[in-house]
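For this view, one protein chain was removed and the others were kept in their places.
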Amino acid sequence: MAVKVSLKVNGKSISAEVEERTLLVTLIRENLRLTGTHVGCDTAQCGACTVSMNGKAVKSCSMLAMQAEGADVMTIEGVAKPDGTLHPMQAAFKEHHGLQCGFCTPGMVMNAIDFAKSHANPSEQEIREALEGNLCRCTGYHNIVKAIGAGAKAMAAGK
Amino acid sequence: MHAFKYHRPSSVNDAAALAKGEAKLLAGGQTLVQTMKLRLASPSDIIDLGTIKDLAGIKSDGKTVTIGAMTRHADVAHSADVKKAIPALAALAGMIGDRQVRTMGTLGGSLANNDPAADYPAAVLALNATITTNKGKHEADKFFKGMFETALKPGEIITSIAFPVPKRAAYTKFKNPASRFAMVGVFVADFGTGGKDAVRVAVTGAGPVVFRQAEMEKALAAKFAPESVANIKVKQDGLNTDLHASAEYRAHLVTVMAKRAVEAALK
Partner (left out) sequence: MNAPLIGARIERKEDYRFLTGAGQYTDDVELPRQSYAAFVRSPHAHAVIKKISIEKAKASSGVLAIYTGEDFAAAKLGGLPCGWLITDVNGQPMKEPPHPCLAQGKVRYVGDHVAIVVAETSEQARDAAELVAVDYEVLPAVVDGSKARAKGAPQLHDIAPDNTCYVWAIGDKAACDAAFAKAAHVTKLDFINNRLIPNAIEPRSANGSYSRADDSYTLYVASQNPHVERLLMTAFVMGLPEHKVRVVSRDVGGGFGSKIYLYAEDVAVTWASKQVNRPVKWTSDRSEAFLSDAHGRDHHTVAELALDKDGKFLAMRVKTTANVGAYLSTFASCVPTILYATLLAGQYKTPVIHCEVTAVFTNTTPVDAYRGAGRPEATYVVERLVETAARELKLDPAEIRRRNFITEFPYQTPVALLYDIGDYNATMDAAQKLADVAGFSKRKEESAKKGKLRGLGYAAYIEACGIAPSAVAGALGARAGLFEAGEVRVHPTGSVTVFTGSHSHGQGHETTFAQVVADRLGMPIENVDIVHGDTSKILFGMGTYGSRSIAVGGTAIVKALDKVIAKGKKIAAHLMEAAETDVEYDRGVYTVKGTDKKKMFGEVAFAAYVPHNYPHDKLEPGLNENAFYDPLNFTFPAGTYVCEVEVDPETGVVKIEKFTAVDDFGKIINPMIVEGQVHGGLTQGIGQALTEGCQYDATGQLLTGSFMDYSIPRATDVPFYQVDTRETPCTHNPLGVKGCGEAGAIGAPAALMNAITDALGVKDMPMPATPQTVWQTLKNKKAA
């Protein structure tokens, strides 16, 4: 049966009629056609689906769309400035070659931004532990860890 | 995922009234949604507890820390009150899943699900917590009945958990290399009261359900030191064997993790 769900996505209020069994990630990808949020697994391990909900990183594949009723969701498409300028964390990933195929990247960036809010100058170990819920098969994490360290500092400096 | 009917009750009573037959309560959903996605669970109805007021929150009075059932793992991990009163509990909450999962996952959901490899049951059992529901109270020792099985009755909904503050405690977790659930997790709590139940040692991940390790408790009550448990050989009977760890290896790890937990508690 179709139900109505209303929430804010990337600053815009939206409403959609969805099946009750619709996941938040399905709403984002298929109803809103924001395909930057990816699905890489079905056991909540890979983190490619990570979005920000009310300012915190969550896995949008592990939530029903209905659980996001009234929430303020940001996806990777909402991270850069309106003029297209990259967010400091995105820029750090680019500068440090923190991505290869790009598939895990949106989830990595969304998680990293949330993490960096409370870690202005994180240690290598803190960053690696913060990536417990994000899998990457390309980079060996080396440059992702470097990028997040640099991105966190840049975010703190830009405050 | 199979189709279901979705409900968003505004009170625990309304939720309880809906919780009948093949209906399932949805707390943080970090286990349930996965299971449904894989079509391993097919509830007729989903009762979302997410919007019921007063189910989340942390209170501490120095003797007891009381945590609402819908309190997220991240909130427990970051709570100044919990860190002050029972730092081991905050640390445990910070070890569950990953940071995204901790943002959604809840204490009540974890306990009601009672996954044999979940972390919270170890804290609840070792700290001798009391589980309050819409129908009454459960002692920790009588709550965890078996694999994915608790003392909760149909329509019974956990509302809060009260953790007595110990003198010292620690949780050490040996993670399953793949799932990152506890392959063996040991929570050691010393209440410093002497006598029975002065020290409680709860083991998760190793058996079909969280359990207390009496021999270690006795030895630690006599002397709270790593060497008291270092040579205790845990029996492997009844422990889990799977791809990642045999019962024998798990039994060994229980001792190692207990020893390290005591070391950590003493720090």
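In order of appearance the chains are A and B, and numbering begins at 1 in each one.
Everything below uses one rule, namely that a contact is a pair of C-beta atoms (placed from the backbone, for glycine too) under 8 Å apart; a residue touches a chain by one contact, two chains touch by 3 or more.
Predicted model, so just to flag it, every value in this text is computed and none were measured.
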Cross-chain touch to the chain not pictured, restricted to A:27, A:131 or A:155, is A:131
Which parts of chain B are in contact with the chain that was left out? 1-3, 38-39, 174, 177-179, 243-246, 249, 252-253, 256
Missing-partner contacts on chain A, residue numbers: 19, 21, 29-30, 33-43, 45-46, 48, 75-77, 79-80, 84, 86, 90, 93-95, 97, 99-106, 109, 124, 127-129, 131-132, 134-145
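We adopt the following convention: only the chains that are shown with their structure count from here on.
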The residues of chain A that touch chain B in their complex are 1, 3, 19-21, 23, 42-45, 47, 50, 53, 56-59, 61-64, 66-67, 69, 111, 114-115, 130, 132-134
Okay, in this complex, where on chain B does chain A touch? 1-6, 8, 26, 29-30, 33-34, 36-38, 46, 48, 50-51, 74, 97-101, 103-104, 179-180
